[in-house]
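Apart from one protein chain that is not included, each protein chain of the complex appears where it belongs.
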Amino acid sequence: MMIEQTEPATPTRERPDAPVTTPGKVGEHTERADGVPKVKGEFEYSSDLWMDGMLWGATLRSPHPHANIWSIDTAEAEEMPGVQAVLTHEDVPGRKVYGMEVPDQPVLAWERVRYQGEAVAIVAADHPETARRALEKISVQYEVLDPLTDPEEAMKEDAPRLHLSGNVLKRINILHGDVAEASASADVVVSGEYEVGMQDQAFLGPESGLAVPDGQGGVDLYISTQWLHLDRDQVADSLGLDPEQVRLTLSGVGGAFGGREDLSMQIHACLLALETGRPVKMAYNREESFFGHVHRHPAKMRYEHGATRDGELLYVKARLVFDGGAYASSSIAVCTNAATFACGPYEVPNARIESHMLYTNNPPCGAMRGFGAVQVCFAHEAQMDKLANELGMDPLELRIKNAVRPGIRFPFGQEVPPPAPVRVILERVGDMPLPEEEEVMGRDLRRLPGGVSNVTHGEGVRRGVGYAVGYKNIGFSAGFDDYSTARVTLSIEEGEPLVRIHTAAAEVGQGLITVEAQIARTELGVERVAVLQADTRVGSAGSTSASRQTYMTGAAVKQACEQVRARIFQKVREEYADEDLAIEDGDIVSGGESVVSLAELLGGEEIEETVEFHHRETEPLDERGQGNAHLQFAFAAHRAVVEVDTELGLVRVVEVATAQDVGKAMNPQALEGQIEGGIAQGLGLALLEEIQIKEGKIQNASFTDYLIPTILDMPSVRAEILELADPEAPYGLKGAGEPPTIASTPAIVAALRDATGRELARVPVKPEQIVGIAEKPPSEPPQPGSRGYSGIGHLDEREEH
Amino acid sequence: MEFHSPDSWREALEVKAAQPEAVAIFGGTDVMVDLNFDRERPGAVLDLTRVPELGEWGEGDGRLRVGAGVTYTRIISELGSELPGLAMASRTVGSPQIRNRGTVGGNLGTASPAGDALPPLYVSDAEVELASTNGTRRVPVVEFITGPKRNAMRPDELIAAFHIPRAEGPQQYAKIGTRNAMVIAVCAFGLALRPERKRVGACLGSAAPTPVRAREAEEFIESVLDWDSRGEIGDTELRRFGELVGEAASPISDVRGTAAYRTHAVGVLARRTLGWAWDEYRRGE
Partner (left out) sequence: MRLRLNINGETREADGVWEGESLLYVLRERLGFPGSKNACEQGECGSCSVYLDGVLVCSCLVLAGQAEGREVVTVEGIAEGEELHPVQRAFVEAGGVQCGFCTPGLIVATHDLLGRNPDPTDAEIREALAGNLCRCTGYEKILDAVRLAAERMS
């Protein structure tokens, strides 16, 4: 692949100097470089962007999940004072559709809309209120159609086709061993049906950006995203421009978690800017944000596990059905991921897995932290608990007994690479001391289920403990040519050496720029490092997703530093010495003796190297679902302790303990932050978070009704971090961002089951499920305890609906 | 959109008389959400935060008069011992930021069945003081709230205050939310014991189109409680009280919870809060 060296056009906005930092080396605690501007309110997020003469963009969205469009009349809107442009699909000069894997989503809808919230027209005006009023004046004639909202219905032969290609977006079968034979010899068989609701990334900074026309037909886009180059290519395609005419610069990103991998307002803002010749800012509000990005796929999963009497897994059968929603986004990769991880990190000699991804008229789904591994982990871990229960075996022991180990093969045929410390991490969480049992009666309300809402003073509260383990691929899989580019420049500034790092890798809050600086500090022995703002003037870094940036961009930065170092040593060898060279604190050292300072060696010279790092090739799955599909695997185990008010169904999570193998803790505090934050999102899925949809329409597009955990919901986390090096990876590291989100959800639900005895086959678990009522009141009133309100008897006999 | 920000009560009433369609705003916790999300575009907004009278409270004729602009934070810190039930309810409202701005007056004006301040007002037979340039009147809160987001205010009126007796005995408030903070009530329950009159006030929140008093439950438990000897309540009676409260509910199913769960949960809250309040009474607090 070609390394791009596009010359920068005249910048339309002043580029701030990259702050010079003095990072620690790899593995040392290093404060994040953007921490100070962030605490001062000076860090510039995409929604903070502002330019003189700037216009405000707004989007007209379909109120219907499925409809034909007969006409769009913009005349009245165009005539409004203050309105500068009103655009529809007719005004898209290039490709009228976009999409990460399959370009199937209209930039602006024509003929048909396939989900509620689909963009139909856009407006630019001199005030956001003017833009909103103009949207009202656009008249769209819809013929409302019945929405197809059930993936099982969508799969049927006679279902209305939502796309020309049909409704099945992807289907994968994994056939491993001989399930028929294995099932005949199983002593114990457990089965279950599990469901995961639609989770939202709910990043705090809504979609926003500023498009600035360059006056020569091109455009600059300042944007919060996860993958600048993929955005650029899609924007350029739809604008009908060369990629060089579209320059993207990363602005501050208010969280991502997968939700910024697809386009939202990127093309729209650029269209409006080019049409009006003025800068255009678009910023969604929270409600629009729920329509503006893809969500985590809801899933229905049917499982059957067979084992021997002593707990050896013989086979797994699974049928996974995912609701992809109206457009493809990254659903194909999610379908593959789910299929490959369906059995969990266990040795499963025989397996038959079907994974189906369907188009429906529900909101499009795509990437979210955990990417297909989250859904199946909830199911396979529930199955493991069920099996343990059936066998009368300790659930942790059953997991340890069946844990994968290096050398065996996963059901998709790939050999388990070392290290794969599943057994070790399970043992570690098992060995951690449990939080002390405290008297519940009379405890501070804030430490009881319900908090200051004062629902219990200890009545009905029971404790439960649950375990789960999960794993995920790191980096892009299945034959994708995954790479990242880094440019490293060493120069002498104000008499001191300075390393500049330039990549297009999106810092979305995870702390990548700090790690990049640490790598330069480590490799080049230079104290001062500046990480430039990410933009498309350097080659692609790939997406900030799949827990891949520390690995991929980390490797690119490391290799670029190594090449810079080699050139320095070359110079040293020519002029000074050639033995045992090293760079220490800005000095060249040979055999322990300082020979020359970098400042003297380089003078006014700059040494610059650009490296494109590609990871080892992977393979797509074959027709039997077999292949060396993944680059690296990361594992994490969780133990949750909960207190449940069994009579009201309210929960306080007391503690989540985890053991995770990260290969190398690059920046320990930031790593802990990833682990704690990932667990919080897992907790959200376990207990709170679901986009509720009725007939294709979102019922809770707000932070009032889509509830994410508050500081009163999130317990303390006890984390044990293992550093077992992956010999192939830079510094031995493993991607660390996603594993915390995967098994934390099933661990919490397992703890709820432990406390209540209920099956709890769906997340998020609602209070209704915990107390065992759905549409009718309980057949029997709850049994009060000895004093009528000081305890609760058994609810377990009541059926779960 | 017109914006009025009078700095006296007299002037506020005059604005409202001249422009009855003007929407009153204080803490903005409802009005601003409607504005920010383009749900309402009122022709005029009447800001009441500069009216000093609304922020005052005092005692007279045996009852407290609390200005409609007294914030939840002030109710907790200034009226916690006088109105413990209302203070408990106030503590469950939003966050410190919300409690610093939100007011009981706003809860009354919005008349949401989920208004946290309403059950405590119901159980104490509070009255709402309404004012216009034509004078003032007092309406019992139970008559003031007429339906979901509907109240008995005339177009030219503003809410001046509410009148409520100082707590005569233990009070409780409990609310169900699926999150442990920052929730709108799935359902809620307010309780007040009035030992001198041997009366019990019980009110469900968010379990019917308006808050509702559970009259049957009140009568039942009043007949059972041994006020003079302060004897224990039997399990059967507590349970019966909870059931009767549950029977007073006529909830809907929505994104926050099912009707069946609301009915169930409000009964549990009733049973538990009665136990706590009675315990407190028995301890002579």
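So that you can tell them apart, the chains are marked A and B in the order they are listed, and the count of residues begins at 1 in each.
FYI, a contact is a pair of C-beta atoms (placed from the backbone, for glycine too) under 8 Å apart; a residue touches a chain by one contact, two chains touch by 3 or more.
As the structure is a computational prediction, the values presented were derived from the model and not from experiment.
When the omitted chain is restored, the residue from A:Y115, A:Y142, A:Y194 or A:F257 that touches it is A:F257.
The residue from A:A211, A:V440, A:A670 or A:A751 that touches the chain not shown here is A:A670. Screening A:A18, A:M155, A:V416 or A:V452 against the full complex identifies A:V452 as the residue touching the chain left out.
The residue from B:S8, B:S95 or B:S250 that touches the chain not shown here is B:S95. Within the entire complex, the positions of chain A that touch the omitted partner chain are 31-32, 34-36, 38-45, 47-48, 50, 127, 129, 201-206, 252-257, 283, 285-286, 444, 446-447, 451-452, 508-511, 669-670, 672-673, 675-681, 702-704, 708-712, 714, 716-717. Taking the complete complex into account, residues 1-3, 5, 25, 27-29, 31-33, 35-37, 41, 45, 47, 49, 94-98, 100-101, 181-182 of chain B touch the chain not shown.
Quick note on the criterion: only the chains that are shown with their structure count from here on.
Once the centre of each chain is set as its mean CA position, chain A and chain B turn out to be 42 Å apart. Chain A makes touch with chain B in their complex at residues 132, 285, 287, 449-457, 459-460, 647-650, 652, 687-688, 692, 699-700, 704-705, 707, 709-713, 766-768, 771, 773-778, 781-782, 784, 786-790.
Within the complex formed with chain A, the residues of chain B that make contact are 36-38, 88, 91-92, 172-184, 186, 232-235, 237-239, 242-243, 246, 253-261, 263-265, 267-269, 271-272, 274-276.
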